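Complex shown without one protein chain; remaining protein chains in place.
Think of it as A and B in the order they're written, each chain with its own count starting at 1.
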Amino acid sequence: MGGPDKAEKVRASSSREAPDLVAFESVETQVVSPAVMGNFRSRRNVRVRRRLRMAGGVVIAIGLWELVSVTQLVSSTALSSVSATAAAIGSNAGVLFSAVGQTLEAWAVGLAIATVAGVIMGALVGRSRIADALTETLVRMMRPLPSLALIPIAILVAGLGLKMTAGLVAFTSFWPIFINTRYGVAQVERLLLETATTLGLRGLSLIRSVVLPAAAPLIASGFQVAVGLALVVTVSVELVGGTGGIGSYVLAAQQGNAVANMYAGIVVGGFLGWVLNTGFAELFRRLLPWANQREGSE
Amino acid sequence: MTDPILELRHVGVTLTGRDGSVNEVSQDVSLELAPREFVSIVGPSGAGKTTLLRVAAGLRRPTAGEVRFGGKPLTEVQAGISVVFQEYNKSLFPWLSIFKNVAMGARRLPVAERSSRVRGALDMVGLQGFESRYPWELSGGMQQRAALARALVSDPKVLMLDEPFASVDALTRGLLEDVVGDLWERSSFAALLVTHDVGEAVYLSDRVLVLSTRPSRVLAEVKIDLPRPRSQGSTRQLQRFVELEAQVLGLVHQAGRSAAGERPAT
Partner (left out) sequence: MIRAPRRAARLRRAGLWGLGWVGLGVAMLVWQVVAVVKHSALFPTFTATVSTLWQMLTSSFVTSDLIPSVIRLLIGFAISALIGIVVGLLTGYYRAVREWTTAFFDFSRSLPTPLLIPVALVLFGLGGTMVVVIIATAAVWPVLINTANATAALEPTLVDTARCLGLRGPALLTKVILPAVSPQIFAGLRVGISVSLAVLVVAEILGGSSGIGFFISSAQQSFQITASYAGVLVLCLIGWVADSLFLLVERRLLRWQRGIVGGVHD
């Protein structure tokens, strides 16, 4: 191995922005070793134990919540009991359902725009050294930019409504997708590309059958960051602008001193976030089975 | 005969995988290691050699039987036993310089002695001048020398080597074998080497133990009556070396075949 080659690799890796690699996957990364096949019953026991512990953790958390509220450790004007919250969810199911629908609409439209734009632009920029360097500082300025600070301005410029919310969601979610795509496309192994070229793949077919699949795990993790981010932005706009949706519901409940309703909204919002996060994590696990070997490729 | 420094008595190991699978790796393995003795364990791949070594080092408790070190039961890792792992790139601390890596092995020594002992150990393995380098700046062979220096700096009673040369090229491997052999001749530690390279085991050892496939047992023991000191050039040319290597190889193949359904001829 010659010196220049090493220098090249070092340069390539340090000049680029590290992607948002916060894995939005389950904390427990399952390592299933096919070589270790053994006593089936005992394996199931361990799995059952894990499920039980996970459920136990949730039960304990709910129990603590109830305890804090019953003992008035936190006054009932700030914390509703578990049962009161459950009842509030039940009695406001219709309103909550339509609030979730509104939130999801803005979330989905914005995220869809961000995904299309982020993947296309990321792929283009990532394939070009120059474009990559040109966008570097800009990205470093924009990435930590609190897009939420744009809410007041966005309200003024675009007015309240779906268009504004979705636009802001798109703007915010664009960055993690763009950054991860750019990085993912740029770091595709040269060996892989050379092999593909010798197999006669060129141009678009090279990108479609080699570059994008190789970058897909990183793109997916960027997308998963965007999923959470988009929800935060949507909810924030709803809180600030009062445009409806789950954010407005929670704020209205607080302003009307309806503590139970406020917590109902929070629980439903948390559940929505959880479903979206775990749903996409599971989807990508099935769609991209080769993503798991990313760590092991070293 | 002197009392063994390390002793495995009817050791059995059953692993419970992270996913809960259960796997019997060894059953009833017994071995004795005398002070200053060099013993190798060979066996077909998947014989649980590494697991056995981890048990012998006190890193894992056996499910059955016991391990004794210096006449006392071994239940935890202890001063006096050093281990060199196969994956030097994972066992050297990448955030520490070579000097500091080796100094990690000298933690139990008096502070005043540490620095000179570390230097001594680095000299011993031929790494003087590389003290301030980071592991990744060194070649694989040199990294493994650093790991060796770290294991020996504390002047252990037993040195355990887990496939120590499996990740380096053939030429480097020969050199490293001689480094280990020389160090062993000059120092007072007993060595327990786990390897799948039969030639290496025969070349270095006083005795070679052949393990069966899982759940492993000691299938055979071969005494290596080659003269010492040994060297790559002369020892491997000896008729006796070739015979012994063939004998051990035959036993390993037999052990491997038994996994495929045939019973070993006992």
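Here is the rule we go by: a contact is a pair of C-beta atoms (placed from the backbone, for glycine too) under 8 Å apart; a residue touches a chain by one contact, two chains touch by 3 or more.
Nothing here was measured: the structure is a model prediction, and the numbers come from that model.
> Sort through B:Pro4, B:Pro62, B:Gly105 or B:Gly181 and give me the one touching the missing partner chain.
B:Gly105
> Among B:Arg150, B:Arg173 or B:Arg230, single out the residue that touches the unshown chain.
B:Arg150
> Which listed residue (B:Leu59, B:Ala166, B:Leu226 or B:Leu249) would be found touching the missing chain in the intact complex?
B:Leu59
> Just name the one of A:Leu206, A:Ile266 or A:Leu288 that touches the chain not displayed here.
Of all options in A:Leu206, A:Ile266 or A:Leu288, contact with the hidden chain holds for A:Ile266.
> To test your reading of the contact rule: which positions on chain B touch the chain that is missing from view?
Against the left-out chain, chain B lists 54, 57, 59, 77, 79, 81-83, 85, 87, 89-91, 93-96, 104-105, 107-108, 134-137, 140, 143, 150.
> Can you name the residues of chain A that touch the chain not displayed here?
Residue positions of chain A that touch the missing chain: 1, 3-4, 6-11, 13-15, 18, 20-24, 26-29, 49-50, 53-58, 60-61, 74, 77-78, 130, 133-138, 140-153, 155-157, 228, 231-232, 234-236, 239-240, 246-247, 250-251, 253-254, 259, 262-263, 265-266, 269-271, 273-274, 276-278, 295.
FYI, only the chains that are shown with their structure count from here on.
> Calculate how many whole Å lie between the centre of chain A and the centre of chain B, each centre taken as the average of the chain's C-alpha atoms.
Chain centroid spacing, chain A to chain B, equals 47 Å.
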